[in-house]
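Take a look at the structure set out below.
For this depiction, one protein chain was excluded, whereas all remaining protein chains were kept in their positions.
By letter and in written order, the chains are A and B; residue numbering begins at 1 in each of them.
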Amino acid sequence: MQRYYLERTLQAVVTVASVMSLAFFLLRLMPGNPADAYRAELIQNNPQMTQAEIDYRVERKLNVLPDAPLHEQYLNYVTGLLSGDLGESINEGVPVSEIIAEALPWTIFTMSIALLISFAIGISLGAVMAYKEGSYFDSGASVVSILFNSIPNYIIGILLIWFLGYQFELFPTGGRYSTEMEPTVGLLEPIQTLAFLGDALWHAALLILSYAIVASGGWALRMRGNSIQVLGEDYLRVARLRGLSERRIATRYVGRNAVLPLYTALLIAIGFALGGSVILEQVFTYPGVGYYMIEGLEARDYPLMMGVFLVMTIAVVLGVYIADLTYGLIDPRAQTRGGEH
Amino acid sequence: MSERTESLHAIDDGEAFEAVSDTTMSREERYRRLFDRLILAPGRIVWDDLRARIGASIILLYVLVGLFGPRLYKAPRVNQGPRSVTPLSEGLAYPLGTDNLGRDILAQLIHATPSMLQMITAGGLFVTIMGVTVGTTAGYAGGRTDRVLSLITDIVMTIPGLPLIVILAALLAPQNPIVTGLILTVNVWAGLAREIRSQVLSISRHSYVEASKAMGLSTPTIIVKDILPNIMPYVLITFVNAARQVIFASIGLYFLGVLPYDSVVNWGVMIDQAVSGGAMHVVSMAHWLIAPLATITLLSFGLILFSQGTDRMFNPRVRARHSTTTGSDDEPTDDDAAATTGGVVR
Partner (left out) sequence: MQPDSVLPTDVEASRRRFLQLAGATGAAGIAGCFGGDDDGNPTREKITGDEPMTDRTFTAPTSVLPDDMQWNAANDSNYPDRPGFVVFDQLVYFRATTGEFVEGALADWEVGDDTATLTLQDGLTWHNGDDATAEDLVRKLHISLYDNHPIGNFTSVENVTAAGDKTVEVGLEADVSEPIFLNSIQNMELDMPGEQYDDILAEMESDSESTALADYAPEEPIGTGPFKFDQTGEQELVTTKFEDYHWADNVNFAEYRFRFIDGNETAWQAIRGGTVDALHNIFTTPDIMASFPNHVVEMQQPANWGLSIAFDHEHKHFGQREVRKAIAHAIDREIVAENSAGGGDAKSPVETPTGIVGNFDDSANDWLDSPDAFEDYSGQNTDRAAELLESAGFTKESGTWVDEDGDTLTFEFKVPAGWNEWVDAAITLNQHLQDFGIETNLITRDGGVYFGQDLYGDTGFDAAGFWWSDGWTYPYHTLNWNLNSWDAQNVYNYPESVDVPPKGQPDAETETVELAPEIEELVGMDPQGDAARQKIQELAWVFNYDLPQLPIQEKVDQGFISTKNFKVVEDSDPDASVKYATTYLPRVGKLVAKAEE
């Protein structure tokens, strides 16, 4: 058992390391360097700027770029990483860790709420659908679930912004919190904290909603499938024969056994949600890590992109790691993979 | 003589023990049986299930449009009609209206279908082949090979998918739909490989596989006969997933401006152009956005519906009920014991 934990931990570390190395070289293989991206931005935003002025500014930018050979840069980066230094963003001019520390909590905020909501709604809906299998409710709910699962979440986001944001002005259409609000999170100032959180939620509402609408359908369908399978199992017959109430059967037996396989999926979905924030945050101009990833891409800001990539990779690896290790605790039937014979 | 006495006779004489069953089938019978097993029986199940029926029809519709549409309907051309015409306002000339450059929207949708289908098929096949190959090899071979393959699979599975795709797209700027399809699904095969591997592991411990091994059947035969049918549900689900990812990711990437496009528009490009062209601001241009949106939604819908409906196809008991030549008299258990692996991810 010890051996298994050690193995998995080692594997996690190796995974992160290889992904990061892969990303490092992939990024620099991209055509265009930061100076090119900068030149493009200048020309686009200042069409009247003289060629001389443009060349002058691009030169200035170029002086800031590292020009050591690639493997040297790689080693520098790795040594920096090990001491917690993620480098400095080319475009923003501040340490990458600063940018990420500021943006990450927001993405976690929105994505965890979105995940929880879609999971909760999906599970409940799926269970009900399974119990009422074959009924109009089941068919109707299935169709709706599939329908919403068939639209990209950022498209729903755009439509939501259009209707609820601009047409009816019920929600703000961008930003993480209102300009006048002071970010306060402290137990000593409960009222301000609540006000702030409320404001933050109001701003994040459409983003969360876009994700949840699409994802709930997916969870519902899976739950339905699992539940139906469990409902056909023999031990339920036994439970009924024993005289257990339907309610008890539903929650203790069906519910638990149907949800178990989804547990792993949920943990893995965390990683995917972080990755998916890349597009959603652009649509909502919500400066979380996904937003900065794209900003970094457009400017070819390698350190920033690497930093965001690292964060996302760690999130996914952590999710899978925890899922693997704890699944054995939750589901007594499962054999840990380490028990190989 | 009655049968009974005949057989008694056989035992007495010892013939019974030397008799070998007369199992040689004629070639024709064997093929017929194969056909029934692989195509007719599944087909009947599919047809039986309403969801699968509708899903398959939708998919078939798109395939037909992809194959014959461009030949039957005019090609989109700049300025072939007035700008931003609303649907049906000019009779049947522009059934879905025109965009900001005067191109017929229905024409664009139809002519973009072949390349979208190519993208989806390429992605789906890539995922399936990679996933199945890696998964079965790892599960079956075990040992060192398994460890290495599993490590690679895990790494690929944990790379954040969308950011990776974004970077690859920026890197390679693919224009060929097949290449694009491959890039967009580059990380999906890992999940399938993992599932297949665990399936293979659990199946290969079953006695019938050991029996096959004992009988000296070659590895590929074992894989095809015993293992593949059991992993088909996962494969189908993953194929649908991959297709869905190709559609959604391609649109997302056009949105972000990361994928290049040329004058041959595809649905994702249409959506991007519609949004940035202000189709949401002006009701008269809304059709420009809604048309491609409905198109992709319908296709995704069809795909998911189909995979939902075909779950049961892979439950051997349900299959047995629908075939005519298997000759099995097993009592099927409840219909509810469908081999479902649930719905679609995310």
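FYI, a contact is a pair of C-beta atoms (placed from the backbone, for glycine too) under 8 Å apart; a residue touches a chain by one contact, two chains touch by 3 or more.
All figures in this text were calculated on a predicted structure; none of them were measured in a lab.
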Residue among B:A52, B:V134, B:I196 or B:V275 touching the omitted chain: B:V275
Absent-chain interface as seen on chain B, which is shown: 77-79, 83-84, 100-102, 170, 173, 175, 257-258, 260-263, 273, 275-278, 280-282, 284-285
In chain A, positions touching the absent partner: 31-41, 43-53, 56-57, 59-61, 63-64, 89-94, 165-166, 169, 173-181, 285, 287, 298-300
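The rule we apply is simple: only the chains that are shown with their structure count from here on.
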Interchain centroid distance [CA atoms averaged], chain A/chain B, Å: 26
Of all residues in chain A, those that touch chain B in their complex: 11, 14-16, 18-19, 22-23, 26-27, 29-31, 133, 142, 145-147, 149-152, 154-155, 158, 162, 214-215, 217-226, 228-229, 231-232, 261-262, 265, 269, 271-272, 274-276, 278-279, 282, 293-294, 297, 305, 308-309, 312-313, 315-317, 320
Residue ranges of chain B touching chain A (in the complex, touch as defined): 51, 151, 154-155, 157-164, 166-168, 170-171, 173, 244, 247-248, 251-252, 255-256, 258, 271, 275, 280, 293, 296-298, 300-301, 304-305, 308, 311, 333-334, 336-346
